[in-house]
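Left out: one protein chain. Kept in place: all the others.
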Amino acid sequence: MAKGKVVINEDRCKGCELCTTVCPHKILALDPKKINKLGYHPVTLTDPEECIGCALCARMCPDCVIEVYRE
Amino acid sequence: MSEKLLMKGNEALGEAAVRAGCRLYFAYPITPQSELPEYLSRRMPEVGGVFLQAESEVAAINMVYGASGAGARVMTSSSSPGISLKQEGLSYIAGAELPCVVVNMARGGPGLGSIQPSQSDYLQATKGGGHGDYRLIVLAPASVQEVVDLTILAFDLADKYRNPVMIMGDGLLGQMMEPVTFPDEVKKELPPKPWATTGWTKDRPKNIITSLELQPERLEEHNRHLQAKYAQIVREEIRWDEYLTGDAEVVVVAYGTVARIARSAVDAAREKGIKAGLFRPITLWPYPYDALGRLADAAKNFLTVEMNCGQMVEDVRLAVDGRRPVYFYGRSGGMVPTPEEVLAEIEKLA
Partner (left out) sequence: MKPVFTRPRSLADVSTHYCPGCTHGIVHRLIAEAIDELDIAERTIGVAPVGCAVLAYNYFNVDFQEAAHGRAPAVATGIKRALPDRVVFTYQGDGDLASIGTAEIVHAANRGEAITVIYVNNAIYGMTGGQMAPTTLAGQKTTTSPFGRDVEVCGYPIRMAELLATLVAPRYIARVAVNSPAHIQQAKRAIKRAFEVQVNDHGFALVEVLSTCPTNWGLPPKKALAWLEENMIPYYPLGEFKVPKEAE
């Protein structure tokens, strides 16, 4: 069971990848299969089970697209 | 009415602003209007108001923008070179539809010019000044009492139309001492300004003061709205004064202090049997084109007298519309025309 959960507002993501640089478990990556309303590949959680809910990704995101929850 | 006081034009203007409920005044020193900031630096603290000497005319007009956007009655003043510096702010204020009063006690130009009286900012005041399609309401008092009356009117017009209002004086008017009376009642209740950025309460959506509109369709719509407002001002706010124009064959057109000189010349002409009259615009914008044009039915010719090289004469020609000759007599650089000079011009046309 994952300790944390992130909710990504994919339609607001601009695909800048800043969040991916700070994730301690490296479980954030752009999803090359998706294109959002803005025309970007949005970021996605590659391994939700690994999320610890540290919220570093959310604090790094310039577009406030990530919400974080923790047990 | 309260007792008569003997006051300089600049000081009377300051007192009138206070009586009109103005509690914020931002300005930068410049001759020949410095008595106004000096007066208000003493007076504003007495009424709990704010006098702030800004670091520049540019800053002063932007302080006016902020205070007006926050809902206050606010004023700034300067003289010609300083008014040039305020044009950026005036364009933004007009675009954002903020009410305020701006005083120009004009002096000779161009450039640093002189510190003597002049009317050479007429075109700047009435035809734009800053960038974009906008208008100032421009009021031109001819006496210290009228300075008082028009200053109070200026604040009311500014609020009514959400538009900057300029009081166009000159060094003479600012320095001149005359008896004045002020209204007894100090206005306290200002008109509601639900658009002001007073801090968002939960009772309304947030307010935004801006002149920016990046969508061309919406900026055009905003410009049309402004033009409709200006058209309403033209319909409702034109003011002028006439003296002996009923049977006048020579109509002298002059505003502000020059109108006083012209009036003496008209009297002298009448004594010589010349049917002369005086037409004095009080609002320079909106201009009394129709009222002046009507005089062309009876008058033989028009003489525009100005303290410049010929600016308002363009509006006189528009008003007369080619039906009668329009002549011009002007002095500039701080030179003030004398009644004798004006009389000599009238006599040429009689």
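So that you can tell them apart, the chains are marked A and B in the order they are listed, and the count of residues begins at 1 in each.
In this text, contacts are C-beta pairs under 8 Å (C-beta built on N, C-alpha and C of every residue); 3 or more make two chains touch, one makes a residue touch a chain.
The model shown is predicted, which means the values in this text are computed figures rather than measured ones.
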Among shown chains, those touching the left-out chain: A, B
Which listed residue (B:59, B:238 or B:318) would be found touching the missing chain in the intact complex? B:59
Among B:72, B:173, B:251 or B:266, which one touches the chain that has been omitted from the display? B:72
Which one touches the absent chain: B:47, B:112, B:208 or B:231? B:208
Per the touch rule stated above, subunit A touches the missing chain via residues 4-5, 12, 14-18, 20-22, 38, 40, 53, 55-56, 58-64, 66-71
For subunit B, which residues touch the unseen chain? 24, 26, 50, 52, 54-56, 58-60, 62-72, 74, 88-89, 92, 96, 197-202, 206-212
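The rule is short, and it goes like this: only the chains that are shown with their structure count from here on.
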What's the distance between the Cα centroids of subunit A and subunit B, rounded to whole Å? 60
